[in-house]
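This report refers to the structure that appears directly beneath it.
Missing here: one protein chain of the complex. Every other protein chain is in place.
Order of writing sets the labels: A and B. Residues in every chain begin at 1.
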Amino acid sequence: MVSLVWLIPALPLVGFLLLLCFGKRLGEPAAGWLATAMVGGSFVVALLAFIGLHSQPDNTFSQVLFTWIPAGRFNVDVGFLFDPLSSAMILFVTGVGALIHLYSIGYMHGDPRFSKFFLYLNLFVFSMLMLVLGNNLLITFLGWEGVGVCSYFLVSFWFEKLPNATAGKKAFITNRIGDWGFMVGIFITWFTFGTIQYTQFLPVSPGVATTTATLISLMLFIGAVGKSAQFPLYLWLPDAMAGPTPVSALIHAATMVTAGVYLMVRINPMLHAASPWLSTAIAWIGVLTALLAATIAIAQTDIKKVLAYSTVSQLGYMFLAVGVGGYWVAIFHMITHAFFKALLFLGAGSVMHGVDGEQDMRRMGALRKLMPITAGAFIVGWLAISGVVPLSGFWSKDEILTYALHRSPALYAIGLFTALLTAFYMSREVFLVFYGDARWNNPIEPSTIEAQSDADIVTPPVHASEIHPHESPWMMTAPLVVLAVLAALAGFINLPFSGTPHWLENWLEPVTGQFGVELNNSNAYIVGLLLISTIVAVSGIGLGYAVYQRHKIPANVFERRLFLNGWYYDLAVSDFMNRPGRVFFAGVAWVDGHVIDGAVNGVGSITRSAGGMIRKTQSGLVRSYAMAITIGAVLLLLFVLTRVTW
Amino acid sequence: MNSVAATQGFQPYWYLVLAAMVFTIGAVGLLVRRSPLVMLMCVELMLNAVNLTFVTFGRMLNDVGGQVIVFFVLVVAAAEVVVGLGIIVAVARRRPNATIDDVSALRG
Partner (left out) sequence: MCAAIVLIGACGVVLSKHPVHSALSLVATLFGVAVLFLNENAQLLAVVQVIVYTGAIVVLILFVLMLLGVDTEDDLSVDPIVGQRALAYLAGFALLGSLLSVFIINRDALVTGRRSVSAALSGESSNIALLGRQIFTTWIFAFEITAGLLTVAVIGAVVMARRPSSYEPLPEPESMDDDGYEPEEVEA
């Protein structure tokens, strides 16, 4: 069973290749079904392999396919490490991926490049699986780059509009900055250990010098910051909403952005061996990013942008968990987040599909009756993310806060406040979209927010008279229902009380148990914290209700222009790049053109001139040649004469 | 051995000395003269000097191999003269009064 693990990434790869060759011919919807079948097949195999994994020692199984780089001391295999961590991730990556593929068949209906979309999706799933399953840093990096590239392809899928193409570039380039850190981390790892295979260097990492461990972990963390959109590299995620909604759901909610968290959890022995300030820094970066993103989300008007900033915020929670030593908790939140965030994104896509592409929430409203399934699923997702008991988000977020409190009350307080904001802005979104008055026929009122934001990518509003909201086809609503069920129930895989089975924590123990923090709080303590979280969540929802449903408090108290423009961070970055940055880039280009190219051209011109000089000896004159021969012969003769014995 | 050489009049090395001088004269002439025909004759001079050397060494080693070599050198020299003259005639037909410096088209 478990030796089938190679099949898991192979199936999407086959799908990609088939679609590459025959995609146009298959057309719609066969291409979509093929892609979905491949990923679905991956899920089935993953399930079987997961079952088979229980019989392996330590629940870990390694499989090496072939040696990729046999370069003396640097030996890299293409191999898979199927252990508790990767198996847990594989399951939800393929599962959610399959559901999103199914959803896309309905969503991308009528698109002229239908099969290409699925081609990219399959390639993405393949890359993500390689990332997670890889047994060494280089395979993970291969997958890392692969998902970055696919993100670029998919975000700029509708590249005919310039903003979409720009967003794709932005995503890729910002990722690249993080990738630099990842690469340096790989180099240092190899220099220190002589190997980059997880099973070889992780067990010995506690013994390595603290500075080295800190450096490696810091570099890999930089990579994670880029990929998982933490401050300061989160700029690309909101702009990436220019891509089709399934892309946002798959890549920017459930899978790619979690790669950074995965990496951190994977190298947790190294992180543990590093200086304590690094973990603290990770925790603080995570929680501050969460807070920052939550404040920005309050003021957004685009239905997807709210979810984008929400993703950044939730990822901040995951990094907070990593920073305080709750590695399995980060994975727990990753799983629940995958379910409810994918659900929310797909729901948003369904809503947009229903209102013919309108993305501005100020022009929606009262859609609950017209799109009941979508609304129901979205509401489940809303409650999950807000942390309402007994949905999954509640359990995972509370675990994170418990661990945060264990480390520092300040972290806990900020995390709690962010939870309040989360509940608030999600409620705002739900009330604006599904409740209230039907506003899709109204012109845009500038009453609540002063003006359109300065730096956002503007989606032009759809003409009013064309909107007739309707429910989406079954291919789109079925995944919503499935995800809603999962979002509701996923929390039960790990209830915090001491009497309940801690399935996830125990399952992940071989990977995270050695260095993760383990809390043994009394049940009363746990219940106390749960109560606080519930109060916070309910007050957030209540506040949202008061502002947006009952209109008791005017909205512009909360929807500040500062938040709408993302604390002007994006603008600051582009400004910097435009002025000082441009000078610097011009300088670099000059160096490249004159120094580097100059050296290369210099070699060429030196060769030319040397050749030109030597050419003069070929005068064509016979007598010169004869002279050369004679002189050579004479010299030879003289040389021999010096050697003989007289 | 020495007495045998002494009764033969000139000691053999005089022949070698003469051959060396003729060879040098031929070499210098090859380098200095510009008419292709004269250069060819200088080449013949050099070949003759070499022949003389070989025969002398053959006598000194009491070996007929020296003369065999000269035999072949003679034949090859004849062939070479034939070809050389053919070239000179072909060149001179196109360009009368051509010295050897004028056939320098194979320049680099």
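Just so we're on the same page, contacts are C-beta pairs under 8 Å (C-beta built on N, C-alpha and C of every residue); 3 or more make two chains touch, one makes a residue touch a chain.
Bear in mind that the values here come from a model prediction, so they are computed numbers and not experimental data.
A.B. asks: What is the set of subunit A residues that contact the non-displayed chain in the whole complex?
C.D. replies: Residues 589-590, 593-594, 597, 601, 605, 612, 621, 623-624, 627, 630-631, 633-634, 637-638, 641, 646 of subunit A touch the chain that is not shown.
A.B. asks: Which residue numbers on subunit B touch the omitted chain?
C.D. replies: That gives, for subunit B, the contact residues 2, 11-18, 20-29, 31-35, 37-38, 40-42, 44-45, 48, 51-52, 55-65, 67-68, 70-72, 74-83, 85-90, 92-97, 99, 101, 105, 107.
The criterion applied here is as follows: only the chains that are shown with their structure count from here on.
A.B. asks: Taking the mean of the C-alpha atoms as each chain's centre, how many Å separate subunit A from subunit B?
C.D. replies: 87
A.B. asks: Which part of subunit A faces subunit B closely enough to touch in the complex?
C.D. replies: 615-623, 626-627, 630
A.B. asks: How about subunit B: which of its residues touch subunit A in the complex?
C.D. replies: Listed in rising order, the residues are 27, 30-31, 34, 100-101, 103-108.
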